[in-house]
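As you look at this complex, bear in mind that one protein chain is not there, while each of the others sits in place.
Up next is subunit A:
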Amino acid sequence: MITILLLLGSGMGLYWLLKEPSDSAYNNVVRQASGQEEHNQPITVIVSAKGLTANNQPTTNNYFNESLKEVP
């Protein structure tokens, strides 16, 4: 019983330690990581058959250029 309790405890401890941090903290770090904080975040233009849409999703210049090439 003691052994099983210790194993369960260690499993829960591992879950706590390795689980992804809460959304706000995680997104904050990821935003810093990608160098796309609010003030310098580029606006991505996604080109589709239906036309152009703009949003705040991070992307790369390559993708942007590739997308531009698809403009008829």
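As a convention for this text, a contact is a pair of C-beta atoms (placed from the backbone, for glycine too) under 8 Å apart; a residue touches a chain by one contact, two chains touch by 3 or more; residues count from 1.
Assume contacts and distances are computed from a predicted model.
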item: Undisplayed chain, where the name is taken from the UniProt record, one of "Homoserine O-succinyltransferase", "Arsenite efflux membrane protein ArsB", "Tryptophan synthase alpha chain" or "PTS fructose transporter subunit IID"; value: "Arsenite efflux membrane protein ArsB"
item: For subunit A, the residues touching the chain missing from this view; value: 1-4, 6-7, 9-11, 13-14, 17-21, 25-26, 29-30, 32-35, 58, 60
